[in-house]
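Other chains of the complex are left out, but the ones given are in their true place.
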Amino acid sequence: MDLDSIVKHPLSLDLYCFGEGHFEKHHITSISQIAPFLNQENKFWLNITDLENMDLLEEIKNLFDIHSMTIEDILNNQERPKVEIFDHFILIVVKMLYTRNGIEDLETEQVSFVFGKNYILTFQEHSFDIFDSIRARLENPTSKIRKHGTDYFVYALLDAIVSEYYTLLEKVTDKIEMLEEVIVSEEKRVKLSEIYNQRKSIQQLKKVIWPTRELLSIIKKSDSFLIKRRTLPFINDIYEQTVEIIENLEMQRESITTLVEIYMTNISLKQNEVMKTLTIIATIFIPLTFLAGVYGMNFHFMPELKWKFGYYLVWGIFIATAVIMAFYFKRRKWF
Amino acid sequence: MDLDSIVKHPLSLDLYCFGEGHFEKHHITSISQIAPFLNQENKFWLNITDLENMDLLEEIKNLFDIHSMTIEDILNNQERPKVEIFDHFILIVVKMLYTRNGIEDLETEQVSFVFGKNYILTFQEHSFDIFDSIRARLENPTSKIRKHGTDYFVYALLDAIVSEYYTLLEKVTDKIEMLEEVIVSEEKRVKLSEIYNQRKSIQQLKKVIWPTRELLSIIKKSDSFLIKRRTLPFINDIYEQTVEIIENLEMQRESITTLVEIYMTNISLKQNEVMKTLTIIATIFIPLTFLAGVYGMNFHFMPELKWKFGYYLVWGIFIATAVIMAFYFKRRKWF
Amino acid sequence: MDLDSIVKHPLSLDLYCFGEGHFEKHHITSISQIAPFLNQENKFWLNITDLENMDLLEEIKNLFDIHSMTIEDILNNQERPKVEIFDHFILIVVKMLYTRNGIEDLETEQVSFVFGKNYILTFQEHSFDIFDSIRARLENPTSKIRKHGTDYFVYALLDAIVSEYYTLLEKVTDKIEMLEEVIVSEEKRVKLSEIYNQRKSIQQLKKVIWPTRELLSIIKKSDSFLIKRRTLPFINDIYEQTVEIIENLEMQRESITTLVEIYMTNISLKQNEVMKTLTIIATIFIPLTFLAGVYGMNFHFMPELKWKFGYYLVWGIFIATAVIMAFYFKRRKWF
């Protein structure tokens, strides 16, 4: 998700009241205004982005009879994704992942849901447009989200978040495949730290998705009256998506290990090639230079120097030596 | 399986109705034509390849009372292999693997089975000839497939698919053994990316076979009335085949790790050999060249130059030095 | 925690007696002075740092009816962190980690808690100021620590200790990130042993935190009457913190593996660069030197020597050869 899509909502809260064939939207300015909706047939959704307003949270805590530890979980943005099932409500803490500039730079945003029989409270630091799709579906009279209970609503939210994970997985996969192509084709030089950054992204994704999978598994198996039987196949569906994502991350992690190996081997091969070039040139010319040096000596008595064709003979030796050497290297497949 | 074997069937569907001593084949053009077969003694099989015809699927859903999530599972070709056991039918989603051009380039095709007491529905995107063998067995009056129930029919389908996995495993194994031979014998230069491609194929195979093994294990342990006791040994047989394949894949993966090690060592050894050649030539001739250079100096007073046998003496030194060096390298086992 | 913060308390023991709306602090000089507090409504806390005073421990053992093996566990500072749940008291052994000079040099200090219905005994070798925060909270009339039971008190102690682990984790993480930056940027040369030291710190942290996580898990699941239901969410909170720390340590360990890889690759790349420099210089000049050597030979008959522009021609050959070589290396992207 792009951060450009963050829209700062005004401090006044929007309350969405909905049900089969029913949809109201209210601007509320104090929590007490919620009271009339509490024991209705219809469900309502309240999205709170103002997590620093402690009074607001205190009022919510009292109105919905939420444990103080739950409020702390919502406020502490270091929480691992988790679900806590209470008698009359369920708390779900998940993480949204988004990236400002490239997949290497993942950022995490905590989103918490508290939902009971007919209400859903969502808590987030920034208001992303991810919830806009939910709003749109609420306004559509024939959408499932109106007919089903609060558990289906929460499923829709989780589904939106897990879909984002998929998108990120695809970005990482694309990047790794691109790196692989460049490395295998040896077209361009890649820095090892680029590969390393992908490994880091995978680690960060895994750190978020593992506990998400766990929490979905707990919801699946829970026997809370808040999770209806007919919602379970939907929950199971996103659970299987997380399993799929984790499997793919694991495969990408292995791909990276292989990429590093290929990278290292390429360095070795290149070094080998450099060494061969040096060796071929040096082993051909060093003996020749020696021979030239010999006939550059100034001994008074050096019979060859006076031979008429001495000079040509020496050139003959030079060329023969070079050719023999070249043949030798050719036979050893050095070039 | 080769893709050449894909035969495009006409849009009209073939309905195979069979039982002990009974076999009919009908061309149907609308789902309503199935109705008379529904409550018969005999079983029937319908193979649907037209997965984009949503009306057809809707009719099937209603006729067989299938959950809408099941239809979604059938349509979503990103599903992991799985089994879902419902009260009156079982859904099995598996993957067919095939390869257009070489084992490095595996493609996946989703196949879904829905079967109840006396019907089997199979859903696939393309119609492979893999089902032709089933058709042939259906036409044979004495085949087990006619006598046994729908569970045996499904076993026959799964058996055909798992056999394909075996074939692919063998192809990978052959390729790896071939690579091993080439690398160990150092005959030809192999690119590391070729080994890497085999690792990828193994990964892809494992990704498909692991959940298949799991689903077979679930079927084995299920107590659905649709899986009869006498079919269990057959199911167990293909289950054990998947275990065997997974074990073999694991062994091949280890082989690849070893191959990479040998590959790397060969590079190192070759580099070592290159270095030795350079060192032997250089260390023999560099001192000699120095000596030749000494007697090429133009000092006015250099007594050796006037010695009668100075030149021969120097050659003596040259040869002696070279021989001593050669002995030294010989003793160190450098060549 | 810095060791500078260790304050040597006098041998006389401080007894803190507290309850809702109640706080007393007594200087006691003998264990018998505790007796009046034993069966009160209020709880009391006694911190023993004098672990070599065997008489004192014997008296405590008798007064609180503690198993002799428990006393041995408290005295043996090689004990792994653990919890032992007895009928009328619980023993918790944990480790405090602190560092005198840098995160590479972790030291371990054993702290044991024994607590029953209304008493908490803490045993430690040195008195760290970590307990000062507890003291401060005890003196605050509205603090939870006064209202809740001994289990909450123990939670507060464990929370303080686990927070220290967090601090250490952060220090290690910072150090590793710093190393990573230096290694990736290749600014400064890092010794491999520095990376190695971080690995060691992580090992030491894990060795302490793994069993701590385990003991918290046991407390969570225990059904001792000493652990009240309303304290469980707090225990669960620090349990989740230990899980979080372990996960992070695991990620850091992987980071280190990657760092070592990058480190090794950098060495290889540098060596490659050195080799290339040598090869370029040598392969350009060795043939030229040979040619110069040729025309330094003293053969009586060498026609080129008498050519008028022979010398300039040779210089032309020198330059041409050098330029061709340079082009060749350029094309191979050697510089």
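A, B and C are the chain letters, set down in written order, and residue numbers restart from 1 in every chain.
Keep in mind that, in the parts below, a residue touches a chain if its C-beta (ideal position, glycine included) is under 8 Å from a C-beta of that chain, and two chains touch if they have at least 3 such contacts.
Predicted model only: the values in this text are computed from it and were never measured.
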**OP:** Report the copy count for the entire assembly; 3 chains are displayed in place.
**Re:** 5
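Here, only the chains that are shown with their structure count from here on.
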Original post:
Fewest touch steps from subunit B to subunit C?
Top reply: 2
**OP:** Work out per-chain C-alpha centres and flag the one nearest the whole-protein C-alpha centre.
**Re:** A
**OP:** State the superposition rotation angle between the two copies subunit A and subunit C, fitting on C-alpha atoms only and giving a multiple of 5 degrees from 0 to 180.
**Re:** 70
Original post:
Which integer distance in Å separates the CA centroid of subunit B from that of subunit C?
Top reply: 43
Subject >> subunit A and subunit B: spacing of chain centres that average the CA atoms, whole Å >> reply: 27
Original post:
On subunit B, where are the residues touching two or more other chains?
Top reply: 296
Subject >> subunit B residues touching subunit A - in the complex, by the definition given at the top >> reply: 67, 69, 72, 78-80, 82, 192-193, 196, 199-200, 203, 207, 260, 263-264, 267-268, 270-271, 274-275, 277-278, 281-282, 285-286, 288-289, 292-293, 295-298, 302, 304-311, 314, 318
**OP:** Provide the residue numbers of subunit A that touch subunit B in the complex, in ascending order.
**Re:** 184, 233-234, 237, 240, 243-244, 247, 251, 254-255, 258, 261-262, 265, 268-269, 271-272, 275-276, 278-279, 282-283, 286-287, 289-290, 293-294, 296-302, 334
